[in-house]
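Removed: one protein chain of the complex. Kept in place: all other protein chains.
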Amino acid sequence: MIALLVAAPLLGAAVLLCGGRRLDRVGHWLGTALAAVSFVIGLVLFTDMLGKGAEDRTLNQHLFSWIPVEGFQADVAFQLDQLSVTFVLLISGVGTLIHLYSIGYMEHDERRRRFFGYLNLFLAAMLLLVLADNYLLLYVGWEGVGLASYLLIGFWQHKPSAATAAKKAFLVNRVGDMGLSIAIMLMFTTFGTFAFGDVLEATGETGEGKLTAIGLMLLLAACGKSAQVPLQSWLGDAMEGPTPVSALIHAATMVTAGVYLIVRSGEIFNAAPDAQLAVTVVGAVTLLFGAIVGCAKDDIKKALAGSTMSQIGYMILAAGLGPIGYVFAIMHLVTHGFFKAGLFLGAGSVMHGMNDEVDMRKYGGLRKYMPVTFVTFGLGYLAIIGFPGLSGFFSKDKIIEAAFAKGGTEGWILGSVALLGAAITAYYMTRVMIMTFFGEKRWEPDAEGKQPHPHESPKSMTIPMILLAVGSVCAGGFFSIGDRFMHWLEPVTHHDHGDSPLSAATVTGATMVVLVIGVTLAWLQYGRRPVPSVAPRGSLLTRAARRDLLQDDFNHVVLVRGGEHLTRSLVYVDHTLVDGVVNGTAASVGGLSGRLRKLQNGFARSYAVSMFGGVAVLIAATLLMRAV
Amino acid sequence: MNPVNYLYLAALLFAIGATGVLIRRNVIVVFMCVELMLNACNLAFVAFARLHGNLDGQIIAFFTMVVAAAEVVVGLAIIVSLFRSRHSASVDDASLMKL
Amino acid sequence: MSFPLLTATAALPAVGAIATAAVPAARRTAAKWLALFFSLATLVLAVVVAVRFDPDGDRYQLTESRAWISDFGVRYELGVDGIGVALIALTALLIPFIILAGWHDADPLETKSSRWRPTQGFFALILAVEAMVIISFEATDVFLFYIFFEAMLIPMYFLIGGFGDRAHAGSDEKASAQRSYAAVKFLLYNLVGGLIMLAAVIGLYVVAGNFSLQEIAEARANGSLDMATNTERLLFLGFFFAFAVKAPLWPLHTWLPNAMGEATAPVAVLITAVVDKGGTFAMLRFCLQLFPEASKWATPAILVLALISIIYGALLAVGQRDIKRLVAYASISHFGFIILGIFAMTSQGQSGATLYMVNHGLSTAALMLVAGFLISRRGSRLIADYGGVQKVAPVLAGTFLIGGLATLSLPGLAPFVSEFLVLVGTFARYPAVGIIATFGIVLAALYTLVLYQRTMTGPVKPEVASMPDLKVRELAVVAPLIALLIVLGVYPKPVTELVNPAVKHTMSDVQKKDPKPEVEAAK
């Protein structure tokens, strides 16, 4: 049954990718249907699980022994518990919606069938990732989603920028993957296994050093997949992909895999405080980083990407807090999945109506032309900034609370950062909202001179948007009332209330204050005054933020340039030195040959001289041998 | 006279012959030097025969003479044909093939 | 005596080579089909060998033993262990694809009737190589192995030097000069390696008095054959040098890019996927079994060289402008992994190395053969001459991508399993080495994706605009390879089961035990 979850979309991918043109007309429906099948199976399993007691909700399925080698056991086996079923529902649910949306969005693309194949491949890999019962199989899903992400970011391969972005995403992720594989190797040498159950139970039997090392390596992996500093640079570029992809992979699901990994490995981190600290630091830094970048971008998708980074920063921060934060990390993950997917779909809908224009400075006043989009996007907006009662309010608030609850100076710092992040979130999201839907029209004809005619998107696109908006509005409340979500996950992640120096009400109040400040600032800057359609030069920070806080420049100079020089010099070394030594030896033998050859001068007498000398040496040597 | 002195003489002759081969240019002279070396050997054989008091050495000397004669026949034939084609009796002129 | 199955497996392609060579000049197509038939028949025999082989049985099975040159202490001794079976199967499997992929590579350019019969020669040489490779995998007599290990250089040499890419064939003097340079370089490197090994082979005879692998290994194990430490080390170095040239290990690798660059793609596959495996196979079979102590002594140095190969090969692959040279450098990197796995001296490492040999054969074959199809369409090996191929030939691009992904060891494809095993096996004993080697996986992604990006994506270049997609024959070559890559990636058990007992034997030969996990060790 669990295997079917993965198998259905995998089958879809195989059929769609190998099927050829014959499937062009039905391919998208097939893909969507199989995604839905997964979702339905997920629901069935979920209800099944609800029927059981909290302690025996974990389901295991062993398919076959994958790599049986002496002293090494890797299985293809699944584990379905509360944590994974949460993900399964999110992935397959949002996934199905986005499949649906894509039918409309990709209608005019001649390679739509392939697009759905890739989407199905992604679903399969992502489900494998969350269902695996050991780290190695998780790794397969981990790289599988990376592959799908690569294929989908670069879906419009004819655009060099898309191809480059795809490659970049894969490479940066590979750096993270390196961390994951080292972590697995460490587990193998430490515990002799890398199955979740065995490893997590045995954490007490080894020293903190090992666990810290494993934790840091897992963090590296999470940084790669979840676009956390210092491996965040790929996410902005990843927006080159079609918008449904951004919504599904680069907002709702794949990028949160890092959070899943950390929460899943909770026992390791719990026993390694240093690693935990590193996690919180990474989360806090990324939270601000993403938010600042999000403020400066004029490209609607890149602004949202900055936001995603920042929100995942929140989750990572929460996950780093240990049992205090695990539940909230996952909760924020789920609510974020709803509203961010909704926002992206909204952005896609806007672009759909605006001839694929992405620059917000060329939008303006769209609320009248796209009412459904406006409303759903607006609800998502309210959810993300944490408007009271909407889902973001509950989940984010809890994280800020938990950060303070960490206690000590750390708690204060982390809490303050989280609060600051909330203010910036309010600011940049308001900015996006105003620039897109309010103010004057700043529309411009596209490159082919076509004036945009904004219109509402077709049903297949709006329905998913509406459903996601509903999720954005209700999920938080539904989860939080009576701490339902906490109780649901507690058997897996455990929970600890921590020791908050501030009361919950204080924190909520503070959040509200910073929220108002952020919204007001944005309104002062963009609502009151007309938005210039060409970006002003801006302050140093703005310019830096537009360039992703110069991280790409750093990468370019240090890694790309440095790498180019390194490879170029190595090519030279290989040619001249390594090959040169051999060629040189050959040449010197040749030279020796040329010189010795001259002795053969054609004169019989000189030959006789050599013979005479030879016999003299021969005699001398013979006598010498005797003398010695 | 001490027969050993004949040996010294033989060695001397041999050396003279060898030197001649090395430094003379005329093919005929070179060839004569080789003959000189052979005769030096003969002298040595005879001297040794005398020293040892057996006849082997002397017999060998006869054989050597025959061989030398045969060598002359072959050698002169070759040298003459070379001389007729090149009109030169210098060994050094015959150096078409080298390197 | 039962039917000499192993002899038959090796002899069949040899017979095929002779038969193919004898086909009259005008009947080119017949020669091709004949060669294909023989290669398929060999595949059938190889499958029979694999089926008849019992993983739980004796170490060497299907053994044959006949007197051959008693003066040299040489017997005609054949026998296979799991590793041998796996590699024989790989060889027999790849050759039909190589033949099929090179179907038109040796068609004579001018239709002028002459006695020059390149087509017949090409396929006959491929079959000859197959025969020699198979018998060298089967030989359990050091001398017998050596003979064919060396002799296979000659047909390989003619294949490299005699048959270039269509694009470069004909009157292009420079290309022909480069090609013969590559062929000579290939031969000289390997010949020098082989000759140095010859000295060691002779030395082994002087020490041991015969060449039977089993006898010597047994005598070593029970102490009746005692080698002085220095003797053993020198002999080991002699053997290892030859294998390191063939494998190839840095810094003895420079022949490979030339050879693979200049040869046609199928021949390049033959070099790297089949012939070169002889080197790593022999390290596992001969170096470790005959000279266990010296192997352990040399391990640190070899690990360092293997690491350098991994990183250096990958970095150079990034810097290449020529598609085939890029694949060649990638192979150097991969051979680094194989050697690393062998000398990590852990079960995982060695199983991984063996699997790696098989998987690398498949993945490189897939990538290189598709690259060959690509090159034959445009007539250039330079990456810069391509762009946007994906748009005009999506199937070609797709298969190329899968080949590339296999090369970068994407999980789910076969090479991942082996690469991970090698890494884990290495890490278990030498953590630092394992970590450095892991950098290789990032670099692998870099060179593969850069290659894919530059050739397949972006705007369509005018020169490739009319490029046809894969033909049925070409698809028939690539599709099974890809299917195998996936199957072995998901379910490598058939191969690991074959390999495990052999690895156990090797581990006991070198008297090494896997390091215990820390938790267990603590108990």
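A few points about this structure:
Which chain is which? They are A, B and C, in the order written, and residues in each are numbered from 1.
Convention: a contact is a pair of C-beta atoms (placed from the backbone, for glycine too) under 8 Å apart; a residue touches a chain by one contact, two chains touch by 3 or more.
Everything that follows uses one rule, which is that contacts and distances are computed from a predicted model.
Not shown: a single chain whose UniProt protein name, out of "NADH-quinone oxidoreductase subunit N", "Dihydroorotate dehydrogenase", "Amino acid/amide ABC transporter ATP-binding protein 2, HAAT family" or "Autoinducer 2 import system permease protein LsrC", is "NADH-quinone oxidoreductase subunit N". Touch, as defined at the top, links the missing chain to these shown chains in the whole complex: A, B, C. The hidden chain makes contact, of the residues C:W33, C:Y205, C:W297 or C:F439, with C:Y205. Considering C:A183, C:M227 or C:V477, the position touching the chain not shown turns out to be C:A183 (whole complex).
For chain C, the residues in touch with the chain missing from this view are 67-72, 114-117, 146-148, 150-151, 153-154, 157-158, 161-162, 171, 173, 176, 179-180, 183-184, 187-188, 191-192, 195-196, 198-199, 202-203, 205-206. Along chain B, the points of touch with the absent chain fall at residues 4, 7, 10, 14, 17-18, 21, 27, 30-31, 34, 37-38, 40-41, 44-45, 47-48, 51-54, 56-57, 59-60, 63-64, 67, 70-71, 74-75, 77-79, 81-82, 84-86, 91, 94-98.
Along chain A, the points of touch with the absent chain fall at residues 586, 589-590, 592-594, 596-597, 599-600, 602, 604, 606-608, 610-611, 613-615, 617-619, 621-623, 625-626.
As a convention for this text, only the chains that are shown with their structure count from here on.
Shown here, the protein chains touch in a chain-like sequence that does not close on itself. If each chain is reduced to the centroid of its CA atoms, chain A and chain C end up 37 Å from each other.
Per the touch definition, chain C reaches chain A in the complex via residues 188-189, 250-251, 253-254, 312, 315-316, 318-320, 346-348, 351-352, 388, 390-391, 398, 405, 410-412, 416-417, 420-421, 423-424, 427-428, 431, 434-435, 438-439, 441-442, 445-446, 449-450, 452-453, 456-460, 490-493, 496-497, 500, 503-504, 507, 514-520, 522.
Put simply, chain B touches chain A in their complex at residues 18, 21-23, 25, 30, 91-92, 94-99.
Those residues of chain A that touch chain B in the complex are listed here as 597-598, 600-605, 608-609, 612.
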